[in-house]
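For this view, one protein chain was removed and the others were kept in their places.
Let's turn to chain A:
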Amino acid sequence: RPGFLSFNVNHGYLEGLVRGMKAGILTRTDYHNLAQCDTLEDMKLHLQSTDYGKMLSSSEEDLTVSMVDSKLRENLLTEFSCLRSNALPPLSTFLDYITYSYMIDNVVMLITGALKQRDVAELLPRCHPLGAFDQMAAVGIARTPTELYSAILVDTPLAQFFQDAVSECNLDEMEVEILRSKLFKAYLESFHSFCKTIGGDTKDIMCPVLEFEADRRAFIITVNSFGTDLSCTDRSALYPSCGKLYPEGLSLLARAEDHEQVKAVANCYPAYKIIFDDPEPGSGFKTLEDRFFEQEVKLNTLAFLQQFHFGVFYSYIKLKEQESRNIVWIAECVTQRQKSKIHNYIPIFQETT
């Protein structure tokens, strides 16, 4: 492989760094201990013994779940910006691509917030810091997608994903979701082809992950569109075309009308069959979303088995995000005294002890 020889010259330090950070991901025992906590203070005490260290201890007021959440995000941002500021191309572009998905989510959230007449100052703290950009606060001004593109987002990196999304219809809640799907479709396809041009192990690792992501979006769009007035053709325009479902699976999905038919489509693909399979008796019920998350975690952990590729960066960020979701979930359960549901988190790195 050509990349092997020169990879470490440019990206070796960062790969080492990210692998070191990966070692700090919470283990089974950590989760076990966290799940035993009775208050957030106990969780704070336990998190102190992990790599999070004194992250939570500096706060003077009483802990709340949203504070934990924002601290976790801050933590992730610090780590990410450390990686980003030391990155050389093409890794820097790759890392930028990771942030774009958060930017899309932020834009959509700001527009929905503006539709509900919320104040921007109230919305901004809720945006994911990884997807922050200068023009963020002005997003609410736009009335149509075209305006959004030509006035506000044209200078941002998101502009490249707007080819298909430009339309003159007014932004309402439905339209915003469609916009999000279109942006994501363009984003995933662009990211996919970028990884392909990098080639080597990055391609081998990243393409399956992105294909999974694309297919997940297709499934979720289909499932969520039941009961809305989204037509088949509208729907099929939103499916990202870089997944494993493309093209046959997507055309089948476009025609699906209920959950059973979606399941029938998934049955043709062994990778997705397990997600839609009925849960084994005895194990607790899991939502479709959780099952997809589980599968995503599985795919992302695989990235660490190989060296000299960019996949570890993507996987690390995604795993860390999942970890934040887990911690927030446990914290929610702890504060609401829902001990029975506390074990519904998705552990990362099952085998490690």
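Miscellaneous remarks
Note that in this section a residue touches a chain if its C-beta (ideal position, glycine included) is under 8 Å from a C-beta of that chain, and two chains touch if they have at least 3 such contacts; residues count from 1.
Operating definition for what follows: contacts and distances are computed from a predicted model.
Taking the options "V-type proton ATPase subunit a", "Dihydropyrimidinase like 3", "AP-3 complex subunit beta" or "Acyl-coenzyme A oxidase" in turn, only "V-type proton ATPase subunit a" matches the UniProt protein name of the chain that is not displayed. Check A:Q36, A:N224 or A:Q307 against the missing chain and you find that the one touching it is A:Q36.
Annotation: of A:A138, A:I198 or A:L252, A:A138 touches the absent chain (contact as defined above).
Listed for chain A, the residues touching the missing chain in the whole complex are 33, 36-37, 41-42, 45-46, 49, 57-58, 120, 134-138, 140-141, 150-152, 154-155.
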